[in-house]
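To start, I am sharing the structure in question, which I have written as structure tokens.
All protein chains but one are shown in place.
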Amino acid sequence: MPGVTRLSVRNIRKSFGTHEVLKGISLDAEDGDVISLLGASGSGKSTFLRCINLLETATDGEIWVDGEQIRMIHKGGTSRPASQKQVDHIRSELGMVFQSFNLWSHMTILQNVIEGPVHVLKRPRAECIAEAEVLLKKVGIADKRHAYPAHLSGGQQQRAAIARALAMKPKVMLFDEPTSALDPELVGEVLRVMRALAEEGMTMLVVTHEMSFARNVSNRVVFMKEGLVESSGTPDEMFGGAATPAFRQFIGHFGTGQ
Amino acid sequence: MPGVTRLSVRNIRKSFGTHEVLKGISLDAEDGDVISLLGASGSGKSTFLRCINLLETATDGEIWVDGEQIRMIHKGGTSRPASQKQVDHIRSELGMVFQSFNLWSHMTILQNVIEGPVHVLKRPRAECIAEAEVLLKKVGIADKRHAYPAHLSGGQQQRAAIARALAMKPKVMLFDEPTSALDPELVGEVLRVMRALAEEGMTMLVVTHEMSFARNVSNRVVFMKEGLVESSGTPDEMFGGAATPAFRQFIGHFGTGQ
Amino acid sequence: MDFAFLFQTMTTLLKAVPMTLALFSLSIIVGGLLALLIVWMRVGGNPVLSAFAKGYIFVFRGSPLLIQMFLVFYGLGQFGFIRYSFLWPFLREPFVCAVLSLALCTAGYSAEIFRGGIRAVSPREIEAARSIGMSGALLVRRILAPVAFRHALPAYSTEIVLMMKSTALASLVTVWEVTGVAQRLISQTYRTMEVFLCAAIIYLVLNFIILQAMSLLEYSLSRHRRAIPPALKA
Amino acid sequence: MATLELIGFGSTGWGALLLLAALVTLCVTASALAIGAVLGAIIAAAKLSGKTSLVAIGNVYTTVFRGVPELLIIYLIYFGGSSAVTSIGKAMGYEGFLGLPSFLAGALAVGIISGAYQAEVFRGAYLAISKGELEAANAIGMNRGLRFRRVIIPQVLRFAIPGLGNVWQLSLKDSALISVTGLAELMRTSQVAAGSTRQYFLFFIVGGILYLVLTSLSDRIFNGAERRANRSMPTAAMGKA
Partner (left out) sequence: KDWRTATITLEGAYAPWNMTNADGTLGGFEPELAKILCERAKIECKLVASDWDGMIPALNAGKFDVIMDALSITDDRKKVIGFTIPYAATPAAFATAKDSPLAKAAGTGATIKMTPGQTGVKEVDALKEAFKGKTIGIQAATVYAKFVYDNFGDIAEIREYKTGADRDLDLQNGRIDLGFDDAVYFANAFQSANDSLAFTGPEIVGPIWGEGEGLGVRQADTDLRDKFNEAIKSALADGTVKELSMKWFKVDVSPQN
């Protein structure tokens, strides 16, 4: 059902102390959207993602997930969610994949994947295991299901983290630089999985430095600069003639090393 | 003085247990040579570099640094250097830059850089500090000289590691994937420093996955496969029509993700 | 509360504090040096020395100090060859024996603590040092020891406090430090609680000072680990 | 040989009593460790709570019980505890003396001390948990209780094992001091045997050996537990020094 708004962010602001990192960002993601978030280091990309699933509480603004608004209490300059229960529920609908994987080191890969469905969603264990095995096969690490995270390569860990997030059947997936901690050889594996997800119609928000992903996989590119959306558009618009000078300079920088 | 052989490796072999990782590799580097070592993961690139400066002892073969042969004792299948003193001396002539920086965490950047000159080469401290500051300026982190490694970004740490190696005034620099642990944004900084070194005529041996570096900066490309040199030549030869099928397949792989 | 009695007890006990401190500081120094020797045997490649060090650590960590001290003081003298050796003039002295057995015991513990510190040194940083031509004593002095010591410090502070409390056993061998004097007072007055309370306060103060000093040392040695100072923030 | 007979199991041998005493030492130490685990967990939680008053309480506890000689604490619990129980008895109408059994008093005293050490072990273990893994738990919508049960507890236990091994060793030797309560544990039985037979060296050496046996048994258990817990850790990839 394309056209349904899965995620809607209105005018999000976030300050750390006196330092305003996000200065009012809005964004809508509809079903099947794959949005690339680009921007220089420190421009607030990670903070933005973390505000969406409330790992940070935004100082101001509204967040709607699948039509439900996250209720916030704003009082005297600080704000906090009104209901921890709602936060837990919203989070279970948003899959997050961290740059540094953050797999639970004391659980095997399979246990990592079924942890959320079994204990947060309280679904039957056997069913979850069956689904988890399908997911692990999909990301190509089914043979590692009984290994511990520490015994996997970076690329394998990252794919396990994706499987873990997918197992919650989230409405929207948030990726924070999913490949930047990987050896160049492993980047390919992870990008292949993400591309497959995009083709299946998963709504995704991806902070990335991989221009080829932004250009070829996503259907929208958002360029952030100093806590604001500097420009956004389809990949063709952004990488084509319509690029703003700031974005042009930004992607120019990527040309040098590679 | 171009034409002087700085480093000469003859028929190096290395086994771990029964697994032979290097199966006889030879290589010569003359003054000002910049050699890129390419190869798939596990092909033995790191092991080769580590054998050269004796962090691993090769099972067989000869190593000459600046005309001096490293004396080895081969006895009953194992081998070890004949003189620790010579090893220390040779190592002080070979600069090594590790993939994971390996800065000494209990010292500031400046202390890291002068550690070798002051304590290994036993040169006057004041002189070493003056030189270190020049080096740090050259790699662009002079303002961080009193910071500790933990407080620096990856790119800054990597550049500090290069400065540390350069402070020993080595005859040859060995780089082991100097950029693969870095965010794409930081890769550029480090490659710029290496390019500058190459232009000054430093002899370098660089294990890398950065094809643009191999192609544009180095004057020789060595492609390793399963512990042997599969092919080697100038960048033009290697990336041009003369590429072997194996190398062509290898570089094809890099195209996918980026 | 009988404050006159408490005051008198405190005065008597405070007179024994120099003896406690002497036992403590000497055994920490001797024990520390011994621990370095043991840990060198333990991690250096020689299998015989390593096995010896392992055995040493096992015995001295695994059995009560009371028994060790008893055997050192009363036991060594049972052997004629020790009694008639050049060592006897030293071993004859109760104070020497007390320090010796405290040091032997703490050496076992400290060696394990130091070994933990050494294991915490990143092998990569050691490789980096080798790669610029460091080896042997230079490597130990410049890279291994400073980092290992910093890592070992918290555990070592605990061990030092334990040592302070262990000096209490020295009265077994006729060295009358604070606890011994307290016990003697008790067997004269039978006011167990009051006397021990005074002793407890003395130990608490001594240990508090030691812990503060150690955490100050720890703080000054961990500049490289502290949160990024604002001036350096990107 | 007379010596062998003395430590043997015959009618004049102390073997049985000594083994029994070793068992008592083992039980006291194990109970103390269990008591200390509960106290340690509470104190560690207080110290980690960030609330100034709780942190202060935690700090006072760990400073006092690590800084005061163990013997004093044992006296305090043994006599102080008894008079407390007696006065409670009086209040409830029971005339006469109600003692804290020496086993309980000893285990409580050593447990309170080991609680101070365990608090530090647990605190260190908690701090060793990767922040990212805690965030990952939040990110899939785990509530506080679930996160505590599923992620924090298993990891704290894993990181705490080596430290707990040390605390066990300390408690084992602290238990030697509760001989003042008259409990026939290993230290007291060795001393009684020595005093009754006047074979001081023999029984102190045998006592020492039995302590070493207890140590090596517990070492084995803790090493096993550590290996089990470390299945999920990277295989010790220590480089050559």
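Order as written gives the chain letters A, B, C and D; numbering starts at 1 within each chain.
One rule holds in what follows: a contact is a pair of C-beta atoms (placed from the backbone, for glycine too) under 8 Å apart; a residue touches a chain by one contact, two chains touch by 3 or more.
From a predicted model like this one, the values you see are computed outputs, not experimental measurements.
Only one residue from D:Trp14, D:Tyr61 or D:Tyr117 touches the chain missing from this view: D:Trp14. Looking at C:Trp40, C:Tyr74 or C:Phe149, the residue that reaches the missing chain in the full complex is C:Tyr74.
For the chain left out of this panel, the touching residue among C:Ser25, C:Ser122 or C:Thr192 is C:Thr192.
Within the set D:Ala22, D:Met142 or D:Ala194, the residue that contacts the chain not displayed is D:Ala194. Taking the complete complex into account, residues 6, 11-14, 16-17, 75, 78-79, 82-83, 86, 96-97, 99, 179-182, 184, 188, 191-200 of chain D touch the chain not shown. In the full complex, chain C touches the omitted chain through residues 74, 77-78, 83, 92, 94, 171-174, 176, 180, 183-184, 186-193.
What we mean here is this: only the chains that are shown with their structure count from here on.
Computed centre separation for the pair chain A/chain B is 37 angstrom, with centres defined by C-alpha atoms.
Each chain gets one centre point, the mean of its Cα atoms, and the points for chain B and chain D are 52 Å apart. Annotation for chain C: residues touching 2 or more other chains are 124, 127, 234. Against chain D, the residues of chain C that register as touching in their complex are 43, 58-59, 61-68, 70-71, 74-75, 78, 119, 123-124, 126-127, 158, 161-162, 165, 168, 179, 192-193, 196-197, 199-200, 203-204, 207-208, 211.
Against chain B, the residues of chain C that register as touching in their complex are 122, 124-125, 127-136, 138, 142-143, 146-147, 150, 221, 223-225, 228-229, 232, 234.
Residue ranges of chain B in contact with chain C, taken from their complex: 53, 55, 84, 87-92, 94-96, 98, 100, 102-108, 115-116, 119-120, 144, 147-151, 153, 161, 164-165, 168.
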